[in-house]
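Below are the structure tokens for one structure; questions will follow.
One protein chain is absent from this view; the other protein chains keep their places.
So that you can tell them apart, the chains are marked A and B in the order they are listed, and the count of residues begins at 1 in each.
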């Protein structure tokens, strides 16, 4: 099937098998290996990206379902060399160790801050309940998200990522 | 893990979807939000020949009023149900139960209709739909028909929808002014309910005048705790009266045993959680 998807500001048109998972399309076709696969059952959240302004687990979305959509991955967050405030806060608060869950954690954190710009500790924990981390015990992740909230004055959520002017790449990826 | 190969079609109208499903035959499967189906496909617990994706059928999305009935499109996402002002006002129980379905990412993609059609007895929206006397409108090649929730859930992961039918909308009698609560009991945040209780009650001047109680995961289908409902009506909305009525919660149930709970514990939980759900609903 032919699909057209905008990923991190670039529009790609590709032939894909209907069964191809969005995360595999991102990783294998587009080389967006910053987004990773951690489980089979959509429990771990490591593959979280934004699809049309909302966080989704890209292992539980077919690439064909993203046809016509706009995807933002961890690789599309930094702008002009400046980290997204949530990325910066993860660094500043030592909110990662091995870093495998981090892309999904950051993408979900951005989503939760879009819905709730000033979450308390409980709200952060609940907002991240679909993302597993085995290293940090979550404490510094919670700190980081609340720290980021303080640095974001609205408008930095998923919707702000949707890029108006995009480049078109037909048959993108490799 | 990787799903087995399948064909895929994404119609834009219900009629086209029904036709596509009919043409594809027995081995086709409908995909709504896909949040239950995709893990199943990835684990190769199912291998349909064709997926009919309802994601592009705009008419299946959204919530509207129809007189005394709230109509929730089957493809309305959990995220939209949670935030819908009509749902919050007229079917508060539904909004509360939807809040605790899975996790935020899943709620962005997963749909109300998809959850009901999946008919997982541990799913959190079945008992509320049952308790609220929802009716499910399905469409097939022979047209539309309406199935009461009490008849819709037939068995484990099985509904009374016929092959080739699509769930279009859920009609929920308005429960405006009712108090509600969904009490979920599980071991970790993203685990399925071991037992959960959906309660909606109407209180008039301190007395419970109507009550609806549905139980999650107490059988192969959601069940109504009718004995509790009867016992509650006419009682004062006090913790003591509610706890007494809740003792009937497990009557007639024979729940399954699994690693989280045996039947006895499930029945015990049903009583405790029913008491808590109704008490929380009325603020007792």
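The criterion applied here is as follows: contacts are C-beta pairs under 8 Å (C-beta built on N, C-alpha and C of every residue); 3 or more make two chains touch, one makes a residue touch a chain.
One rule holds for everything that comes next: contacts and distances are computed from a predicted model.
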Chain not present in the shown complex, as UniProt names it (candidates "Sec-dependent nitrous-oxide reductase", "Xanthine dehydrogenase family protein molybdopterin-binding subunit", "Branched-chain amino acid ABC transporter permease" or "Cytochrome c55X"): "Xanthine dehydrogenase family protein molybdopterin-binding subunit"
Of A:7, A:30, A:62 or A:101, the one touching the omitted chain in the full complex: A:101
Contact with the hidden chain (one of B:137, B:150 or B:191): B:191
Absent chain, residues of subunit B that touch it: 1-2, 4-5, 36, 39-40, 43-46, 120-123, 155-158, 185, 187-194, 217, 220, 255-263, 265, 268-269, 272-273
Residue ranges of subunit A at the interface with the undisplayed chain: 17, 19-20, 24, 27, 32-41, 43-44, 46, 73-75, 77-78, 83, 87, 90-92, 94, 96-103, 106, 121, 124-126, 128-142
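Here is the rule we go by: only the chains that are shown with their structure count from here on.
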Subunit A residues touching subunit B - in the complex, by the definition given at the top: 1, 17-19, 21, 24, 40-43, 45, 48, 54-57, 59-62, 64-65, 67, 108, 111-112, 126-127, 129-131
Interfacial residue positions of subunit B with respect to subunit A in the complex: 1-8, 10, 34-35, 38-39, 41-43, 51, 53, 55, 79, 102-106, 108-109, 189-190
